[in-house]
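I am attaching a structure below and will ask some questions about it afterwards.
Only a single protein chain was left out; the remaining protein chains are all shown in position.
When the chains are written out, they are named A, B, C and D in that same order, and each has its own residue count from 1.
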Amino acid sequence: MAGAGEGTGRVTAQLPILQVVVPLLAAPICAVLRHGRAAAWLAVLASWSVLAIALALLGQVMAGGVVSYHIGDWVPPIGIEYRVDIVNAWVLVIVASIGAVVTPYSVASVEHEIASRRIPLFYAAYLLCLSGLLGITITGDMFNVFVFLEISSLSAYALISLGRPRRALTAAYRYLIMGSVGATFIVIGIGLLYVMTGSLNMADLAGLLPGVWDSRTVKVAYGFLGVGICLKLALFPLHLWLPNAYAFAPSPVTAFMASTATKVAVYMLLRFFLSIFGAAFSFDVMALDRVLLPLALVAVVSMSLVAIFQVDVKRLLAYSSVAQIGYMILGLSFASITGLTATLLHLFNHALMKGALFMALGCVVYRIGSVHIDAMAGLGKRMPWTMAAFVVGGLSLVGVPLTVGFISKWYLILGALEKGGPWIAVAVLVLVTSVMALVYVWRVVEAAYLREFSGDEPTGEAPLSLLAPTWVLVAANLYFGIDAVRTAGVARQAAEVLMAGIGS
Amino acid sequence: MREEIIVRVGAKILTPFIIMFALYVHFHGDYSPGGGFQAGVILTAAFALLALVYGLAAVQRVLPPWFTRLCAALGVVIYGGVGVVTMLLGHNYLGYDALAQDPKYGQHYGILLVELGVLVTVFGVMASVFYLFAGRGRSES
Amino acid sequence: MSLDFFVSHYNYWVVIFLMMVGFYILISRGNLIKKIVGLNVFQTSVFMLYISMGKITGGTPPILVGDGHGGEAMEHVVYSNPLPHVLILTAIVVGIATTSVGLALAVRIKEAYGTLEEDEINRIEALVEASE
Amino acid sequence: MSIVVDIVLLTLLAVAGIALLRIRNLFAVVMLAGIYSLLSAGLFTVMDAVDVAFTEAAVGAGISTVLFLGALALAGHHENRPGHTPLLPLIVVSVTGLALVYGTIDMPGFGGADNPVHHHVADHYLEESPNEIDIPNVVTAVLASYRGYDTWGEVTVVFAAAVGVMLLLMGGRRSRAAAGDHGQAGADGQADGAGHR
Partner (left out) sequence: MSIELLLALSLAVPAAGTLLILLLRKSPNAREAASLVTAGALFAIVLRIYGVVSTGERPELVLAEPIRGIPIALEAEPLGVLFALIASFLWIVTTMYSIGYMRGHHEKNQTRFYVFFAFAIASVMGVAFAGNVFTLFVFYEILSLTTFPLVTHAGTDAARRAGRVYLGILFGTSIAFQLLAIVWTYAVAGTLDFQAGGILDGRLAGIAVPVLLGLFVFGIGKAAVMPFHRWLPAAMVAPTPVSALLHAVAVVKAGVFSVLKISVYVFGIDFLAGAGASVWLMWAAAATIILGSLVAFTKDNLKARLAYSTVSQLSYVVLGAMLANSWGVIGSGLHILMHAFGKITLFFCAGAIMVAAHKSEVSQLKGLGRTMPVTFGAFFIGTLSIVGLPPTGGSWSKWFLGVGSLEAGQVGLMAVLMVSSLLSLAYLMEIPLKGFFQKPDEPPHHEGIHEGPKWSLVAIVTTAVACLALFLYPEPFYRLMTMVAGS
């Protein structure tokens, strides 16, 4: 073929689109496969190539700046543009890494939790969800965001509904309603922006919007986009769909969603509000920081508190997720480079820790079928590797040094202290909630290690195909906790880009 | 039971219109309103109403569920495949100019192909979904 | 408020009213299927908002008249904006997709809980939770 | 003339909307929703969006009605009377609506040919598509070529919906059969095995 002669050169130029096309084309193929295993391995292959592409893209962006890809050869804003800067390259790597780890993990887990004839469809939905999230992240077109948002959401509803308890159905339904409302709000917001500027291209909008900043329409658009995205990212008090959705979904789905979906929503928030509207508009005109700060604080405190009293460990971690989202938003509300660095770092770090934790719980479900805290008594002896993974993940969640959680906390507190004055109280609150995290994590650890197993049937350790991916994430928790220079460097660069905005 | 009658009568009246609509929409997409999507939906609507009137089993004999499921997936692959082909031809994804010497012809071919993809998927999806809804009540009663 | 302003904006306002009717059905009704109807009304009304944006008074549908080879033949014809139409075509499809998944969920919930009313489902779930 | 049609249609839509709110027979509701779709399709035609009108008619009045009927056949069609005064929804809706109305104040007037929305990329589509793509229906040109990628996304959304529905509805009605004893088939003793009905 034409491109064959200059093979590598061509492929690198096509990386942005391949990032999404590869999993998206794998999905329909999965759907028509007969054997679950075949679909599973196709999905694994796709998810690994996605990670390779994401890493290559990050390399490209770090070496040569923004990569713009014109789909259909139409020059933006006429056509749709894929636009990769360090911010979304970073988020792509996060999503892709989790995908690459969770997919092989799901092979055994899914066979255990889902009826065999649905497995090919499961992988189709899973890949659709993955490519939807990647598409939201990579695109430079507002409406394209909506389209891919719906791809990921629809498949997510289906994936969640596959959980065994019937409450998975109502959780999925609730998520569908709230998610659709969120998406519709986003569509309204996009429409209002479009009517004022005539453009849907993000970079283009960033240039056009300053001309119409004063209009009420733009401000209302801002509000609608904000509410819509916050519904998707489950920011308190719009989080009601999340706990049950995470608690009752199949294990790999929970691990995947918890580590990626809300991260991408946070990315949307950052991209829309800081790049497109511009940091200046967001912080000076719309007082975004002052709106988000109290919400974030309430989220962190109240949800940590609620988590302490949960008996279902999956739900406990789900509430913890809402609290952790609060940390991310808190970093944003500092309106500073350090604060944003904390947010962007925590996107990655939280993905690692929650991924590891939910995957460890998946191992527990695989063996004992329950994650009730009483059912986990004595598990430390019976499933030592699984519970060790949980402990490390838990320590990371608490923010113990040498884990990624600590790095996030460090930057968050540093960001608060840099602002000085009353912000010290915010730093204190972050630390106090870390102690709350210690309490809820420790309840589980105590049950597993210091209580005796009451049942009689012996339980073995989870199979290697579940443990290995789990431990990959656990190792990542430790590795990036010990060597965070690179991750923090990327996060900081991304934060600087966001604060500067696309236009400048 | 009154509702049943309404449905039957409504279906009978609507069916010819719908099929006419579908054909028109499908073949005139470039020149007048319509295209693969509308055609796919309308076509399915026709089948759906037929199924309501003549029974699901009769329709499924002509149009088995595995086939509609295949269609649903196939359309996506056709559409995406066009993009892959243009990429292999050295253009960007969905750069139809690559498909012929004259870019305009390339665009025509491209649009034709992707509209076909849309039609196939939409038809396959709508029919599959309809089968599932319509078939569910029956399977065990 | 001038009459001009009113004439040029009433369309939006009615559409907003319709949107809110749909939104209200969605969030106030307890029946799972009725909620989806509400969602449909909500979304359809948003579509109207978009299409209103694309309309040019005295315009015609964006189907070029003339011989189809070069638009220079009919310079004086004003076409309405095609882009919102394209967006809404996409959005309609997304809407039906959401509806079908939502309805499938509702059917499964009915089978699992024996009811479609949110109140009753909540009651059942509270009972289950209490027994845990 | 078109303004009269416009007003009539909008009024009818409002009436249909209110009726939808009040009627509790879901069968009637679904039919009315179909009518609502047809009316909106009419409105789209008036506003020159003929493609959209066709689609809305086919989807809203066609497919979507069929799906709703299918769902009602499986799930019953009576809605309970709302238990309590829905004050919170009312507030939410009012605030949202007022915010939107507030936003329209600075919006360019309806139908204005100079609105920015018509002059950024729309110009290009209308003026250049004869040279670049050369098909009369600009909507199709934009849909399938300029923004062809969105359309692929749209096709994928539909496909995702099919996958979702298949995952949900494929196979027998396990849960109902098993609900009498222990919730889900292959009961794992977890969560809500209780399944009282």
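To be clear about the criterion, a contact is a pair of C-beta atoms (placed from the backbone, for glycine too) under 8 Å apart; a residue touches a chain by one contact, two chains touch by 3 or more.
Everything numeric in this text was worked out from a predicted model, so none of it was measured.
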TODO: Counting contacts across the entire complex, name the shown chains the missing chain touches.
DONE: A
Task: Selected residue (touches chain absent from view) among A:His70, A:His350 or A:Lys409 - done: A:Lys409
- [ ] Using the touch definition up top, pick the residue from A:Ala38, A:Ile337, A:Ile482 or A:Ala500 that touches the left-out chain.
- [x] A:Ile482
TODO: Give the residue, chosen from A:Ile114, A:Val398 or A:Val497, that touches the chain omitted from the document.
DONE: A:Val398
Task: Contact footprint on chain A, counting only the chain that is left out - done: 395, 398-402, 406-407, 409-410, 413-414, 417-418, 427-428, 431-432, 434-435, 438-439, 442, 446, 450-451, 481-485, 488-489
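Please note the rule applied: only the chains that are shown with their structure count from here on.
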- [ ] Just grab the chain with the largest centre-to-centre distance to chain C, centres being mean Cα coordinates.
- [x] A
Task: Pair of chains with maximal C-beta contact number - done: C-D
Open item on the list: What's the distance between the Cα centroids of chain B and chain C, rounded to whole Å?
Closed with: 22
TODO: Quick one: report the Å distance separating chain C from chain D, using the average Cα coordinate of each chain.
DONE: 4
- [ ] Measure off the straight-line distance from the CA centroid of chain A to the CA centroid of chain D, and report it in whole Å.
- [x] 28
TODO: Note the residues in chain A that touch 2 or more other chains, in rising order.
DONE: 24, 27-28, 31, 71-72, 124, 143, 147, 150, 154, 157-158, 161, 166-167, 188, 194-195, 200, 312, 372
Open item on the list: Which positions in chain C are in touch with at least two other chains?
Closed with: 23, 27, 53, 61, 63, 68, 83-84, 87, 89-90, 93-94, 97-98, 100-101, 103-108, 112-113, 125, 128, 132
Task: chain D residues within the chain A interface of the complex - done: 99-100, 102-108, 115-122, 124-125, 145-150, 153-154, 156-157, 159-161, 163-168, 170-171, 175, 183-184, 186, 188-192, 195
Task: Residue ranges of chain C touching chain D (in the complex, touch as defined) - done: 4-5, 7-25, 27-31, 33-34, 36-38, 40-41, 44-45, 47-48, 51-65, 68-71, 78-90, 92-101, 103-108, 110-114, 116-117, 119, 124-125, 127-128, 131-132
Open item on the list: Residue numbers of chain A touching chain D in their complex, please.
Closed with: 24, 27-28, 31, 71-72, 74, 77-80, 115, 117-118, 121-122, 124-125, 128, 131-132, 135, 141, 143-144, 147-148, 150-151, 154-155, 157-158, 161-162, 164-167, 188, 192, 194-200, 204, 208, 215-221, 223-224, 248, 312, 365, 369-370, 372
